[in-house]
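I have a structure here, written as structure tokens, and I will follow up with some questions on it.
What you see is the complex with one protein chain gone and the rest in place.
For chain A:
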Amino acid sequence: MSAVPGPARTRRDTARRDTAERPRRFAFTPVVAVYVALVVLLVAGSALVALGGGVLLDQGGVVNILTRATALGLVAVGQTLVVVTGSLDLSVAHLVGLCSLVAAETMAGSGTMVVPGVLLALAVAAVVGLVNGLVITVLGVNAFIATLGVALVLRGYLEHGYTGPAGSVPRSFQHLGYARVGPVPVGALLALLVAAAAWWYLRRTRGGYHAYAVGGDVDVARLSGVRTGRTIVTAHVLCSVAAGLAGVFLAARLGSGAPHVGTDAGYDLESIAAVVLGGTALAGGRGGVVGTVGGVLLLATLDTVFDDLAVDPFFKDVVRGVVLVVAVALYARRRPFRGAA
């Protein structure tokens, strides 16, 4: 039910942008598709879990799905911002680990250091994003290689300096990971807030329009007077800060910083998967945050259903791979990616 406002809003939005070619009627866009798939999965999953004698969508189940969706959601919303500009960020997974460490080590169990810890973690994230963006725009390095390079540098630092969890988070800060408002975890509210902010940025600000323009065709954007470099750098900084928030959230949940928390969950490729699942074109210029949120919820629900059914965890990877490819294949049938590529 909660899914309904999302696609409607975007449908109206896309319709507004493309009035010339598209009549104002219900369009089966990828964003709609991903929420339909989510509803189908929730229904089918509830039925399957019920057959096994459990309940998928009781309070615990909802909390479970939302908690799973929180960290990936933060990273994926950030990733959306860069993918829309036609870039991508492979460094987010290591950045999540790094930021969890920065936050936890700064706090060192002291309640008074919570704010400096969070701010420092986000500042570190912003710097990493700035580096990503500048390497791409100023040095002219392909985004894939630039962010892979930064990811390797971060990995080297993490592996050299840490063998396991470090630092600790005061009890007061752990509320961020565990407190709830009714059935909704505070962390999920935070993620939703970030998603809303990202939606607002992309759809309601000049910077957002520029991001779509750059992703659509960087040369046309440049000739139209868009500062393409600045747009790409901004997107990378925002993406990294979102990943930093995910790191801070995970530190609150784990009670300490963990160097491999991001890579173990595969947030780099997983977040790109969620973005693409949500209908954002990897080529850039198309898609948005609403779809990404749907993609994240879909992946989180899939995980929870499999957990409730006690399916082998590795089978999840197989299904996830198939779902990803099938979903994108279905979108591609409708709107060929070819043109942009």
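The criterion applied here is as follows: a contact is a pair of C-beta atoms (placed from the backbone, for glycine too) under 8 Å apart; a residue touches a chain by one contact, two chains touch by 3 or more; residues count from 1.
To be clear about the criterion, contacts and distances are computed from a predicted model.
> Refer to UniProt and select, among "Gas vesicle synthesis protein", "Pyridine nucleotide-disulfide oxidoreductase", "Autoinducer 2 import system permease protein LsrD" or "Spore maturation protein", the name of the complex member that is left out.
"Autoinducer 2 import system permease protein LsrD"
> Using the touch definition from the top, which of A:L48, A:L148, A:A166 or A:L254 touches the missing chain?
A:L148
> For the chain not shown, which residue from A:V49, A:I65 or A:L88 touches it across the whole complex?
A:L88
> Residue by residue, what part of chain A touches the chain that was omitted?
Residues of chain A in contact with the hidden chain: 86-88, 135-136, 139-146, 148-157, 159-160, 218-219, 269, 272-273, 276, 282-284, 312, 314-322, 324-325, 328-329, 332-333, 336-338, 340-341.
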